[in-house]
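All protein chains of the complex are present and in place, except for one that has been dropped.
Each chain carries a letter (A and B) given by its place in the written order, and its residues are counted from 1.
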Amino acid sequence: MGRWLLRIATAAGFLFLYIPIGVIALYAFNAQRVQAWPIAQYSTQWFTAALNNESVRESFALSIQVGLAATAVALILGTLAAFAVQRYRFFGRETVSFALVLPIALPGIVTGMALNSTINATGIGFTTWTIVIGHATFCIVVVYNNVIARLRRSSRTIEEASMDLGADTWQTFRHITFPIIRTALLAGGLLAFALSFDEIIVTTFTAGTQETLPIWIFSHLRQTNQRPIVNVVAVFLILLSAAPVYLASRLSGSTGVAGSRS
Amino acid sequence: MTSDALAGSSPPDSPGRRALAGLYRRGRLQLALLLAAPTGWFVVLYLGSLALLLVSAFWYLDPTTSSIVRSFTLQNFGTLLSDPVYRTIALRTVFIAALVTVTDMAIAFPMAWYLARAAAPRTRSVLFMLVLLPLWSSYLVRVYAWRVILSPGGLLDWLFGLVGLPNLSPGFSDVSMWIVFSYLWLPYMILPIYAGLERIPQSYFEASADLGARGWPTFRRIALPLALPALAAGSIFTFSLTLGDYITPQLVSNTQFIGNVIYASQGVSNNVPFAAAFAVVPVLIMAAYLLVARRLGAFDAL
Partner (left out) sequence: MQRHRVLSLLPAIAVLAAACSGSGSTAPSNAAPSLGGGSGPASAEPSVAAAAPTIGPGEGQLNIIIWAGYAEDGSNVPEYDWVHPFEQQTGCKVNAKPADTSDEMVTLMRQGGGTVYDGVSASGDATLRLIGDGDVAAIDPTIFPDFANVAPFLQNAPHYVVDGKHYGVPHGWGGNSLMYRTDVVTPAPTSWNVVFDPTASQPYQGKITDYDSPIYIADAALYLKAHDTSLGITDPYELNQAQFDAAVNLLKQQHPWVGDYWSLYSKEIDNFTSKAVVVGTTWPYQVNTLVGSGVPVAQVVPSEGMTGWADTWMMSSHAAHPNCMLMWMGWMLTPHTQAEVAESFGESPANPKACDLLNTGVGPYALQDFCTAYHVNDQSYYGTIAFWKTPIANCGDSRGTTCIDYSEWTSKWTEIRG
């Protein structure tokens, strides 16, 4: 009995997760621009409209660029921080984890407003890089948690053995350490990319006139002009990401949200 | 695999190698270099901006010149404390955030349990992917989809009509907020619980069964306490994401959340001081929440 209850509860949960996705997919075929139930007319016109739309392609490209850059920054800095905290004892060690979690734990509007005030005050100017910086603040912790969990489970002795045998620090890293943390980096990087790709609140405050995909979507959800295209884009994103997400989940086994488990 | 590359070879000496070797010996220097990049970045950019924002909560906006006066004043906090509407909004936000957290825990736990302990390995990968996929479709589009579902006369009302019930859809209200937020953050709760449950060795359950406990007592005394750090970790996300959101309340409800007031304030003649003052509320709440969560072991279960 218990097992069937469990299965029903799980199925209900997945149903809950996917009903709105189903609605989105349905409305990608809505002929009209107004979005109300029920759908009066069906059409596939928006699929071609979406493909031909230059601004959605540009914002998609920008989102990919920003995502890759933020993930790269997060991978480097997160790994460095993880090594430092895991391998050494020093004053303030506990606060590093706490401080790194802050950007993802504090509301996005706080991070956004803070960075916006700083950008305006220092006169840096709003560029793609300010967007990347904003995203990287909360992406770092995702990679950090992944790597540090992996490091906790591996011992240092193998590294020491490698160096005893004559390898220098770089060789040790490349041949010993890196393979150990590789899947942790993959899982963390993928989640960091996902977080960056769909981020709207912090981006609103750190972008100038640049439009990442979420910003494009938001500005087109206001008006009804190109709103049906938005549904098409969302469907496309799900389909596009299914394969990479599946691959990553097979490769990295189970991961925590911020990736501490690998 | 790498032993061939290392054993028996005598690597050439070079300034780079000597420098790296020197660094390795001087542990502290290596440490300092390792930490310098991320923390330097972090302190300057993030914590500095945050500190600047919190300091600006003590400035004020001069209504006549509509420029920010940088002198110390508590008037923003005075307004927040004296005007009851801000208390109402803050309490409403915290209440819904807590409700969403509890709801998500209740929905996520069986799903995570099934994934961790009951599913076949191949099914598990597929289901895991299915949990993550919604995060890849735009947050905004999903919220708009909920408008279609929940609005009066929308999909939910249509379903009610099919079964003969009247139009009971919550429409634009706090109830809708609760439903939509629970939906949005569900994957963020499933993942840590899944990771936490997977870590529990099967032998614990066998031992518990050997000792005579079955089903509910095992769950209550073994699984739940061991999953507590994971629950705490997931709750960090559901709580904080609800606390600061302003887009979903604007789309799915006609009431205001903390995020709406902050956003509106900073958009009104740049009244950033007032927005910052009200932002102190979620910051303090989350700081306290994080301390409690850390105590419960959440940081290791994130």
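Convention: a contact is a pair of C-beta atoms (placed from the backbone, for glycine too) under 8 Å apart; a residue touches a chain by one contact, two chains touch by 3 or more.
Please read these numbers as outputs of a predicted model, since none were measured by experiment.
K.L.:
Which of the displayed chains are touched by the chain that has been omitted?
P.N.:
By the stated touch criterion, the chain not on view contacts A, B.
K.L.:
Any idea which of B:38, B:110, B:154 or B:282 touches the chain not displayed?
P.N.:
B:154
K.L.:
Per the definition of touch given earlier, which of A:21, A:119, A:140 or A:213 contacts the omitted chain?
P.N.:
Considering the complete complex, A:119 is the one touching the chain left out.
K.L.:
Looking at the whole complex, which of B:15, B:63, B:164 or B:201 touches the chain that is not displayed?
P.N.:
B:63
K.L.:
Give the residue, chosen from A:146, A:226 or A:241, that touches the chain omitted from the document.
P.N.:
A:226
K.L.:
For chain B, which positions touch the chain that isn't shown here?
P.N.:
These residues of chain B touch the chain that is not shown: 61, 63-64, 66-67, 79, 83, 85-86, 88-89, 147, 151-154, 171-172, 250-251, 254-256, 261, 264-271.
K.L.:
Mind listing the chain A residues that contact the chain we can't see here?
P.N.:
32-37, 40, 53, 116, 119-120, 123, 125-126, 208-209, 219, 221-227
Here is the rule we use: only the chains that are shown with their structure count from here on.
K.L.:
Which residues of chain A touch chain B once you look at their complex with the stated criterion?
P.N.:
The touching residues are 2-3, 6-7, 9-10, 13-14, 16-21, 23-24, 27, 35-38, 76-78, 80-81, 83-84, 87-88, 90, 96-111, 113-115, 117-118, 121, 133, 137, 140-141, 145, 149, 162-163, 165-171, 175-176, 179, 194, 197-198, 200-201, 213-214, 217-218, 221, 230-231, 233-235, 237-238, 241-242, 245-246, 249-250, 254-261.
K.L.:
List the residues on chain B that touch chain A in their complex, please.
P.N.:
Answer in residue numbers: 1-3, 5-7, 9-11, 16-17, 20-21, 23-24, 27, 31, 34-35, 37-39, 41-42, 45-50, 52-53, 56, 107-108, 110-111, 113-116, 118, 125-142, 144-149, 151, 153-155, 158, 183, 186-188, 191-192, 194-196, 198-199, 215, 230, 233-234, 236-237, 240-241, 243-247, 259, 262-263, 266, 272, 275-276, 279, 282-283, 286, 289-290, 294, 299-302.
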